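What you see is the complex with one protein chain gone and the rest in place.
On to chain A.
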Amino acid sequence: MNYKRFIVYQGTIGMASSMIFPFYILMLRNVGNSYSQFGWAYGLFALTAAICYPIIGKIADKAGDQLLLSIYSWGMALILLVFPLANEIWHVYILQILMGVLGAVQKNSEKTVLARHVVKETAGKEIGNYHIWTSIAAAAAIIGTGYLVDFFTISSIFYIASALFAWSGFSILKKDKTLSEFQA
C-alpha cells in the first residue's frame, strides 16, 4: 500500500460512506419513528467507538494499518448487505453498534497512516492536500446520491455502497513492495 493508493482508498470509502450516511436517515424514518430512537441509534454508534479506541490503538501498532483498513472495508461491505433487510429498530441498534466498532477502526487507521507518512515540518500542507481529495469524493457522492434516490430505491443505494466498500477492501489487500513503508 503506497500513499497514493491510500488516498484513492480513502476517497472510495469516503464516497461509499457519504452515499449512505445522509440518506440513512430516510431508512431510519421507515424503521424507527421517534427522536429518542434516532438519538439512541447514533449514541450507540459513538459509545461503542469510544470503548473500542484503546484496543484498536494497540492492535494498529502490532498488526499494521493495512489489515485494519481491509477489516473496515469488508466489514462495512457485509453490514450494508444486512441493512436492506432490517425492519425492526433493534436491528438498526445492532448494526449501529457494529458500525461503531468499524468506524473506530477507520478513524484510527486513517490517522495512523497519516502520522506515519507525513513529515513534521510540512504536515499541515500534506494533511490539507489529503483532505482536498477525500472531501471532493465525498461531496460528489452526496450530490450524486441525491439524484440516485430519485432513480433507485433507498435499498439499492445500500447495495451500491456495499459494492464500493467491497471494491475498496479488494484493492487495499493488493500486495505492494512499499508495504513496509507503513509498518512501524
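In the analysis below, a residue touches a chain if its C-beta (ideal position, glycine included) is under 8 Å from a C-beta of that chain, and two chains touch if they have at least 3 such contacts; residues count from 1.
We adopt the following convention: contacts and distances are computed from a predicted model.
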Complex member absent from the view - protein name from UniProt, among "Na+/H+ antiporter subunit C", "RNA polymerase sigma-70 factor, ECF subfamily", "FAD-binding protein" or "Carboxypeptidase regulatory-like domain-containing protein": "FAD-binding protein"
Touch criterion as defined above, residue of A:Val8, A:Leu81 or A:Val118 at the omitted chain: A:Leu81
For chain A, the residues touching the chain missing from this view: 74, 77-78, 81-82, 84-85, 87, 149-153, 155-156, 159, 162-163, 166, 169-170, 173-174
